[in-house]
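Apart from one protein chain that is not included, each protein chain of the complex appears where it belongs.
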Amino acid sequence: MNRRFLVGLLLLWSLGPLLWQLYTSFCSDQALTQPFASIDQRWTLIHYRNVLTANPPFWRYLVNSLLVGLSSTLLCLVLALPAAYALNRIPCQLSIMSRLALVGAALFPYVLLFLGLLEFARGLNLGNHLLALSFPYAALSQPLAILLLNNAFNDLPPELEDAAKLEGLTLFQRFRWILIPLISPATASTAILVFLFSWNEYPIALTWISDSSKLTLPVAMARIAGSSIYSVPYGAYAAATVLGSIPLVLLVLIFQKPIVSGLTSGAVKG
Amino acid sequence: MTLQIQNLGRRVGKQWIVRHLNLQVDNSECVALVGPSGCGKSSTLRLIAGLDSVSEGEIILDQANVTHAPATQRAVGMVFQSYALLPHLSVKANLDLGLRVRGVRASERQQRIQAILDLVQLQDRSEVLPAQLSGGQRQRVALARALLRDPDVYLLDEPMSNLDAQLREELRPELRRLVLDRHKPVIYVTHDQHEAMAIADRIAVLHSGRIQQVATPADLYHRPETLFIAKFIGRPQINCFKPKDGAICAVRPESLFFANEGLPCKLISREWLGSSQLLYLDSPHGSLRLSCSTTMEIPETVHVSWHSSDEHHFDATTGRRLT
Amino acid sequence: MIMNQIHFLRRILVSLIVILIASTCFGLVQARTTESVSFLMAAPFADATQDLVKQFNREHRGEIHLHVIKGPLETEAMSDLAISSLLLGKAPFDGLLMDVTWLPKYAAAGWMEPLEGYFKQNDVDSLATGAREGNSYNGHLYRWPLTADMGLLYYRTDLMEQPPETPEDLVEVSQSLQKKRKVNWGYVWQGRQYEGLSCVYLEMIDGFGGDWIQPDDNQIGLNLKPGVEAAAWLQGLIDQGVSPKAVTNYAESEALQSFKVGDSAFMRNWPYAWAELQKSDSAVKGNVGITTMVAEPGRSTATLGSWGLTVIKGSEHVDAAVEAIRFLTNDSAQKQLFLKSGYTPTQQSVFDDPELLQQSPILAEFGRALKVVKPRPETPLYAQVSDVLQRQLSSILTGEQTPRIGMDRATSNTNQILISAGDRP
Partner (left out) sequence: MIAFLLLPALLLLLVVFVGPLFRYAWLSFHADSVVTGLIAIPNGGANWLRLVQDQRFWQDLGQTLRFSGVSVGLELILALMIALLLDQRWRGRDVVRTLTLIPWALPTTVMALGWRWIFNTPYGPIDHFTRMIGIGSLNILGDPHFTWMATVWADVWKTTPFAALILLAGLQTIPVDLYEAVRLEGGNAMVCLRRITLPLLRPYILLALLFRLAQAFGVFDLIQVLTGGGPASSTESVALYAYWNALRFLDFGYSATIIMASFILISLICVVAWILLQIIIPTHSKSQAVVEP
């Protein structure tokens, strides 16, 4: 009984604000100003229509974020996998030091890097190139990715690779046939966490992208917030919030296992 | 085809894991490496396989110096204690992988895998994942993989220690058949001296990273070079008397017999071993182990004696054998 | 028979090719002659100029197409948007509607196209004198004013014959009215810690004969006698009860609210307040007069706030953009904006238009105020400099420090900013 109450409270706390947005998004402007009064025309889809037919349409931001997320994840894994493997093959003390440095980098509030990265983008003309964002994203998620994958490599029995060496497999062949398949669960966890990070990242995207058709979802949301010209724009905000949340809610529901195991393994071993 | 290691050593930091190893293994010969855990058996094997780097000395395989050749280029077939089968690949794919990267044609691969599966009697399990096999079957797959490699030397790293005792005895003759018929040098690492004596032509005893003695099982048993070997080889363990004049006298439990005259002993306990029984006795020279026939009735107090030819003498400080 | 058929086919083929070539040429000509120009404007301006833009596009069909990008509602957010584009290189717009305080920053950054080649001396002469301010930086003209804005002193014509002219007068009139219980408060203004407070202060420091940043030697005048007097006077208004304590949290809307319900005798505000005060829900409708800020004799000023159009450097359509700017700022456009949206004009001829003056006589007052406008310090570091001033003023007004100390601090902080940003050694 007591527990049921607590669980209810927990769910209300976690999901209440989201459900309120969902409710708001279907309310007419009139209904919004009097949320608990009874009004004839309470329900409407107009906010969704507005958001989806705006210029550029809302789904464009989702596509942009998806592209950036995928390319960043790919780049991050391509770099982190060999590095995580090599971290086990360097002298022990050096390896421990590098792992400590990586933990420090993972803790670092990366928002402070925005200025350096902005100068970088200016210097190399990377601004307003959507895929160029994968470069800082891959770098920023590198510490976590290397740590997680390194844990996974550590957990592999070394004989598997030794046996493959004796079979004559080169390093690349060992990666292809043994290491990559065997750490695929950890790789999946890492990939999802990196994807989440890239999808949600704000300050770097804010400074690197200004062209409205190339915005990623978080920046687009912030710009919607700043640029609204409606008197009560919250119906449209809420519709945008709901549309922006759906992909991630689905992602969490589908991939909850790898996400939890990724976060947990980072915590337990890091 | 012979394997020769000369003055081999490996150092990690300032510590020598193994050092001054000298060993020659001939064609069709099986040498067992035995010793307590941490004595450097597996390290030696890994040096020969090329999995660890050599700090000093040389490894010569069929007159070619392979001391610093990478593992991928040495023709070494190795069976690991944990079998090291790839859990995500079927038995067939496990066997196929090495052949494929070595560039064997598909049809030939198929044929050779089939043949080797027949040999290890796993014809019907080729599509199965390793997790679905029993321990003995996994071990045979691991062996099959080593055989397929057609190596110049076989290295077996405690291949049976994960199996239960009964299975081990069953597999031993099979292992001999499969591996020794290949007419290649074989090194067999085990911590089980029975297994070593059963399977090996010669046994090398390692202690703290050094080889103490290399000899046939019989020699090792009857003429142990050091006190350590005398104690390590042979069960029940050899009896050591208290040092006298800088020498230790040791007598095997089965060399002791009851006599009317001799060392007066008190029976402490007895263990029944089926074909024999082991008596724990308390004597003026310390406690003694004696094995004798089960039919014998043992009184509380006995007198024990032995032939002086059965005595082994060792230097009390160096542990070396005194002739 | 067959010959005929071939002939016929050939004729069709030839005519098809001719049509194809002709249409391509036509398309090319069409494409070449229609230049597309885009301006970024804050949302209210984009809405206000909607009709004018349509008109422009009608008149320039086939030549120029003007497209207005509607920016955010808040002006600061719009500047952020523009800067983030400009910092990364090529901006997705050709022109930008810019506040007077942004210009030095954008110009110093080299983002603006100089316009003196397009707007000649006679163009400049046609502007009202006040509207000529704040369009140039370092001797180059970068901005052409769309609408002017200036700080005004609103007073109650039902309570006094003549508005006060000096600071002492204002206090005196207020106190006597308060004593007679005609009003609760004498004077409401913008005392919150934000840009409005800097505008209020600018009018006072000039009124006491000083300068925020002295134009001749670029020295800071905040801690000189007039600067301290101005701060002390504002603080004194609260101490003497002429202004409510809450004025330290007033922005334009709060001041307007107080004045509109008849609570106060004087208010400092911008021209937009006039229209608000003439609405039917206003308690002072018809009883409001406008003048410029009180000051020592002959020193009355009005803080200049104005919006103007600029062309971004690197734009490929400078000529077309200038053409559009000319259209949006010409006499008839300004009349239209004034009548429809209450935007103060910038062309002198509009102020002199007898028809318009008859329609809304208040225009004359706006015109008078525009003659004494004073721009805020024209430095690219204005935003930081103003922030420092607002902070110190705010804590002076709430009694946390004396005017003397506060202004000393403001001066040293301002100097520090100018040094650290490389403005002075």
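Order as written gives the chain letters A, B and C; numbering starts at 1 within each chain.
The rule is simple: a contact is a pair of C-beta atoms (placed from the backbone, for glycine too) under 8 Å apart; a residue touches a chain by one contact, two chains touch by 3 or more.
Note that the coordinates shown come from a computational prediction; the quantities given were computed from them, not determined experimentally.
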Can you pull out the displayed chains that the omitted chain is in contact with? A, C
Touching residue (missing chain; options A:28, A:50 or A:200): A:200
Please identify which residue in A:68, A:140 or A:209 touches the non-displayed chain. A:140
Missing-chain contacts mapped onto chain C: 76-77, 79-80, 83-84, 87, 105, 108-110, 192-194, 379-381, 383-384, 387-388, 391, 412-413, 416-417, 419-423
Using the touch rule from the top, list residues of chain A that touch the missing partner. 3, 6-7, 10-11, 13-15, 17-18, 20-21, 24, 32-33, 35-36, 79-80, 82-83, 85-87, 89-90, 105-120, 135-136, 138-140, 142-143, 146, 171, 196, 199-200, 202-203, 207, 217-219, 221-222, 224-225, 232, 234, 237-238, 240-241, 244-245, 248-249, 251-253, 256, 259-260, 263-264, 267-268, 270
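Here is the rule we use: only the chains that are shown with their structure count from here on.
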What topology does the chain contact graph adopt: line, ring, star, complete, or other? line
Most central chain, Cα average position: A
What chain lies farthest away from chain A once each centre is taken as the mean of the Cα atoms? B
Using Cα averages as centroids, what's the distance between chain B and chain C in whole Å? 94
State, to the nearest whole Å, the distance from the C-alpha centre of chain A to the C-alpha centre of chain C. 42
Going by the contact rule already set, what residues in chain C reach two or more other chains? none
Can you tell me which residues of chain B touch two or more of the remaining chains? none
In the complex, go through chain A and note every residue touching chain B. 157, 159-160, 162-170, 173, 177-178, 181-182
Spell out the residues on chain A that touch chain C in their complex, using ranges where they run on. 118, 121-122, 125, 127-128, 206-208, 210-212, 223, 226-229
Using the touch definition from the top, list the residues of chain C that touch chain A in their complex. 43, 47, 70-74, 77, 80-81, 84-85, 87-89, 92
